[in-house]
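One protein chain omitted, others in place.
Order as written gives the chain letters A, B and C; numbering starts at 1 within each chain.
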Amino acid sequence: MPRLEIVSNLGRNRSATVGLLIIAVVLLVALIGPRLAPYDPLVPAPLDRLKGPGPVHYFGTDSLGRDIFSRVLYGTRISLVIGLISVAISLAPGTLLGLLSGYFGGWVDSLIMRGMDMLLAFPAILLAIFITAILGPSLPNTMIAVGIVYIPHYARIVRSSVLSLKEQLFVQAIAHLGGTHARILGAHILPNALPPIIVYATLGMGTAVLQAAALGFLGLGAQPPQPEWGAMLSEGRQYIQLAPHVAAFPGAAILLLVLGFNLFGDGLRDVLDPSLRSR
Amino acid sequence: MPLSYISRRLFHLLLILLGVSVLVFLMLRMIPGDPAQLLLGEYARPEELARLRTQLGLDRSYPIQYGIYLQSILRGDFGTSVRTGAPVVDEIGVRLLATIELSLAAMFIATLLGIVAGVISAVKQYSVFDYGSMFLALIGVSMPIFWLGLMLIYLLAVKFPILPMMGRISMGLEAPAVTGLVVVDTLIAGQLGACGDALRHLLLPACTLATIPMAIVARITRSSMLEVLNQDYVRTARAKGLGEAVVILRHALRNAFLPVVTVLGLNLGLLLGGAVLTETIFSWPGLGRYVVDSLMGRDYAAVQGCILIFAVLMALINLIVDLLYVLLDPRIRVHA
Amino acid sequence: MRKIWFSLVLAMSLAPVMALCAEQPVTGGTLIWGRGGDSVILDLAQATDGESIKAGIQIFENLVIFGKDSMDIEPQLAESWTVSEDGLTWTFKLRQGVTFHDGTPFNAQAVYDSFARVIDENHPFYGYGKWKYLSLSLGQVSEIKVIDDYTVALVTPKPYAPLLNNLALWLCPILSPQALAEHKDQIGLHPVGTGPFKFVKWVKDDQIILERNEDYWGEKAKVDKIILKSIPEPSARLMALQSGTVDIADDLDPDSISLVKKDDRLAVTERPSVNVGYLALNTQKPALKDVRVRRAINHAIDKETLIKTIFQGLAVPAKNPFAPSIWGYNDAITPYAYDPEQARKLLAEAGFDHNAELELWAMPVSRAYMPEPVKTAELIQAYLAAVGLKAKIVRHDWGTYLSKTANGEHDMCMLGWLGGNADPDNFLYGLLSADTAQTPGAANVALWKNATFTELCLQAQKTFDKTERTQLYLKAQEIFHDEAPWVPLAHSTIVRCYNKRLHDVPLRPNGLNSFQMVWKEK
Partner (left out) sequence: MSAPVLEIKGLKTQFQTRQGLVKAVDGADLALGHRETLGVVGESGCGKSVTALSILRLLPQPAGRIAGGRIIFNDRDLVRVSRAEIRRIRGNEISMIFQEPMTSLNPVYTVGFQIQEVIRKHRQMNKGEARTEAARMLGLVGIPEPRARLNDYPHQMSGGMRQRVMIAMALSCHPQIMIADEPTTALDVTIQAQILDLIGRLKEEIGMSVFLITHDLGVVAEICRHVAVMYAGKVVESAEVRELFAHPAHPYTVGLFESLPKIGGRGGALRPIPGVVPGLFNLPPGCAFQERCFKAEPRCRQEPPLRAAGADHMVRCWLPGE
């Protein structure tokens, strides 16, 4: 599909437009948020703790008296980075493994796919917990853990599109004309296998943010005092009655960002790859 | 289904289980911090640590530890929990049933509501219901589920105490365990009141756990139905004079099932994972919580046992999904 | 006339209400006890976690026990005891006419089996368990002598004054020998003791059910049943207490406790604890070797605000390594005042490199002595930053945290001590002597090796005279204060939150009680 057409189709797709709008706003906030923040997100003011939302603190303060609005603004950057890096970590090896597996088949395929099956035998969150336990809890390690967990998903998707592409005539023709494996894979198969990967990666960013938040809930994610939304939300669960705003705002922020990724991903799928319907 | 196919699947499963057992074994040992230290906590003395390590066999080399482990597994012994001293099999059994009860309930809710919402949305495409339910579905997959669980508890168990907030059944209503599924056990015992009580206990955690799969099922059902409703055979069914309900349920839905079943299978796996958080929030005595506690407590045998159980469950689910395919679609034949 | 009638009617109608209000215990009912996790093992000689101990001490009794609301030693299964002249032999006279829940009579043999299985490798039951914390229990005992059916003697190779306190700890329960022989290594799932409650059923990760021991030798328990319910999520535990689903909720966070206090259906009992929460400064790290830096850190932290906000006032600031309620506490010591100016000055004097980033290790789990470890760490981090000391918060999961701190890998780490047998030795020698500063496996996580201090502690261990021991400990605390290997943070207040329909809810400074006397309104 010509690129221009994709763009114009995306523009006409309502869910893609709304999703893109949300992502753009979040991105903007990530870029200029720190300038908008009225307070330092890291400096506690324990005597002002758990203040409700109001004109002084728009979103109220947390249990250490920090301004939640400022923390949510700063946290935007972290959440976006979590989404991007985690997906990048699953994407690169996942794509490579899927390409190799699908293209060469045989024992390479068996080996890679059995390995992926082994990873898939773990429930996702459990594998993530496992990996963070090994690496130690920290934000980068959270991203690595979430990234590794989803490698098999990408490998499978790429493998299946490679399998169908491989059978298509043009690839076989190139192979007969004496293209090297690397060239065929890189220049011919990969570009054609991209649409489902792009769609899955977009949706995957939302999943990654949620998974990271779940790890934060278990105390394995971002380290204090970093204003990561999942960790803030998880801190707020203690104050559900006393100060519901502590959890409400970071929770809403997560919901919004993930919603943005999901909407955009849905739209992309409709435009790029209508056959990829299962989420 | 040919026997050779099943036996090949079983062989596959064995291979994966072997791989998983090595993987888990190694990963567990890669985690810093040793079980003895955790057992003794902050009050441990070095000599006590050393003694406990010897007693637990932790001073032996990894290959020997693994060999011992593998041997005992082949004997059907999954080892003893470091923390409780009880056989891991016993520890897992009860909790597994609790998790299965919760997951099945969640699956039931997700499937039922998801399919109903998906079908109505597809039939009434672009209606208020369609937009509403699809928006809700999107929210559902975008929401941190532990947050949802806490809000549900706060709203429906504390603020407006309609439903119990924790546990599997009210105190004193327990029925003798036959299946280990409380709802079924109370039914078997003929205690309808107790069964109702157990169902009420199940409702909040199951709904929480069901949120994501329900949303996914609704979305996939809708898109699959939309595709099927445009098929010629649906028009044929209408041209035969069949009622709209028969057309949709018998002719369209049946064909739309295939992708739904795939997604359901994938989701059962998701549910097992989601149970980790849900069980914590709702104090549900299940395997998800147990495996995390065991991991945090470096209860090697317990974690190894749990993961193997998970792997077997996943394989079983996949097998059932494949069988369902064959049942649902006569065009699919298994190639052995 | 009408007025009199009215008063009479009023009085009569109020009578039953008044009767209820009076503290007239009633028997019956089920006590539901919500707590943070399940018990691990119900053979308390193998237990190291609070949840096991809470349940186990309802079932088991010891030779001696702490007072209901204090840490003073009282007789339990031993009626009296004597120590020999040389301080090596402790002889106990046992209570007669006591039977275990399984009907086995309690006698000297039961004491022998219960104790020997822990320390005697040749005892047939030795292999049935993993015995923990010997240093806190019977580790110093070399021999157990059955003198007659109701007399037992314990022998230690050297005089060991804290033994009586050890025997009162959960680690030295007396179990039915019959049950030990029957259940072997599964005894932890089938506890049989002599206590006021009998074990009925255990659904793992869900609940433990106990019921009244009708044949109890002493005053029988008031409630029919105790159900210990695992509710891992603290906010869910609070909500369960508020909705009346549970009668008692353990380990609520300080902010929740302030909510409970406002609820007039709920009651909160508070008691000063014997614990201590502290920030250990690793004296082996170059940056912290200089005592001026350690003092500066002590000056930099505002404990008052920390306690007022994060602890919600449920603690007293600490200046010594153990709590004021323990004998031997040195109240003459003037604590380091919160004085950022002074802290900066001291850092400057020490030539502290302000670009260096120190690791501040925060506990991943909350403990009675440190209810909000992460927030505490964040606040400390900010206080340190204010005096120009950069700290980075480091977290590991609990097992790793303990191993690594015991290995001295941290710069500063948060830890605490529950109080054990409430003997100063436990804190001073256990946590601060040079003997316990050996890595790996150091309990002295400041790795502080002070010869004078250690000598004072060792001297005190050999001294039986309490006044003399006190003098030694007072001196040791002065050295501790001067050298500042820790920032002693707080002695948290022990709290029990429960529904007001419960009465006579006891609370010991270590939070571990038998609920024998608790009764519940109908």
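Here, a residue touches a chain if its C-beta (ideal position, glycine included) is under 8 Å from a C-beta of that chain, and two chains touch if they have at least 3 such contacts.
In this text, all values refer to a predicted model and were calculated from it rather than measured experimentally.
Partners of the chain left out, restricted to shown chains and counted across the full complex, are B.
Across B:Ser103, B:Thr211 or B:Asn255, the single residue that touches the chain missing here is B:Asn255. Considering the whole complex, the residue from B:Val82, B:Ala237 or B:Val260 that touches the absent chain is B:Ala237.
Against the chain not shown here, subunit B presents residues 125-126, 230-233, 235-243, 251, 254-255, 328-331.
In this text, only the chains that are shown with their structure count from here on.
Chain contacts in this assembly form a complete graph, since each chain touches every other chain.
When the interfaces A-C and B-C are ranked by how many C-beta pairs touch across them, B-C comes first. Once the centre of each chain is set as its mean CA position, subunit A and subunit C turn out to be 44 Å apart. With centres set at the average Cα position, the gap from subunit B to subunit C is 38 Å.
Within subunit B, contacts with two or more other chains are made by residues 31-32, 150, 154, 158, 296. The set of subunit C residues that touch two or more partner chains comprises 233, 235, 239, 396-397, 400.
Of all the residues in subunit C, the ones that touch subunit A in their complex are 233-235, 238-239, 253, 255-256, 258-259, 305-306, 308-310, 362, 364, 372, 374-375, 377-379, 381-382, 393-397, 400. Subunit B meets subunit C in the complex at residues 31-35, 37-46, 48-49, 52, 55-56, 83-86, 91, 94-95, 98, 150, 153-154, 157-158, 161, 164-168, 171-172, 280-283, 285-286, 289-290, 293, 296-298. Within the complex formed with subunit B, the subunit A residues making contact are 114-115, 117-118, 120-126, 129-131, 133-134, 136, 206, 210, 213-214, 217-218, 230, 233-234, 237, 240-241, 247, 251, 254-255, 258-259, 262-263, 266, 277-279.
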